[in-house]
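Complex shown without one protein chain; remaining protein chains in place.
This part shows chain A:
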Amino acid sequence: MSARDDILGSIRKSLGREALTGDAAAQLRQRLAQPARNLIPDRTAGRDTAGLTTLFVDKAREFACTVDEVDSLDAVPEAVRAYLSRENLPARLVQAPALADGLDWSQTPTLEIKTGTSDGSEDTSVTPVFAAVAETGTLMLTSDVTTPTGLNFLPENHIAVLRRSQIVGPLEDAWARFRAARAKAGTAGPGDSFTMPRTVNLITGPSRTGDIEQKIQMGAHGPRRLHVILVAD
């Protein structure tokens, strides 16, 4: 017998039943096809966009992000320049291809801009996010040809561009948007109704470790700084 059959057989023997069929299996399939929400904390309940934004910013700061707010996408390049200069960081960065069309860097000529993924040599990356979770100050980033994952981890400083309308309350609302945005036409069934990207990263603050005597240090392997530029929209 194959290891697979052996293991499944052993599970069924321990559970005292055969493989599930009929209604029992159909119910489980249904549970997968229409994922229910479990208990969701009240923390974000009843908050409008402004309330969610405030909560997100508070939480992100609590977990060691820095946050700047700007009025429009046009103001992002200057906010990036100002941040790098304030933090004494080199005036170079690599931006996600997804941002290349949206950001106009012509007004910040002192910045050296590269577009693509990171080869580990860049100091700073600038990326969009898919959503942000106010409940815990968490960013959700998805991998794609225009949003390569390396940008989220390799540079020492990560600047995330977040639009206000991307902020949701609990994590479950972010998944709801995620499923809707990635829905496949005319499909049904588990894992079949939407596409998963290779990676989804939920990021809450900059990289850290407590492995040396339980003293927290920022910048263990991933970014030392996580800066959010929040764009009103």
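In the analysis below, a residue touches a chain if its C-beta (ideal position, glycine included) is under 8 Å from a C-beta of that chain, and two chains touch if they have at least 3 such contacts; residues count from 1.
One rule holds for everything that comes next: contacts and distances are computed from a predicted model.
The complex appears with one chain absent; UniProt names that chain "L-lactate dehydrogenase complex protein LldF" among the candidates "L-lactate dehydrogenase complex protein LldF", "High-affinity zinc uptake system membrane protein ZnuB", "ABC transporter ATP-binding protein" or "GMC family oxidoreductase".
Of the listed residues A:53, A:108 or A:138, the one in contact with the hidden chain in the full complex is A:138. The chain omitted from view is touched by exactly one of A:82, A:196 or A:232, namely A:196. Summarising the interface, chain A meets the missing chain with residues 2-4, 6-8, 10-12, 14-16, 19-20, 25, 28, 31-32, 35-39, 41-43, 59, 63, 116-117, 120, 136, 138, 143-145, 148-150, 152-154, 170-172, 175, 190-192, 196-215, 217, 219-223.
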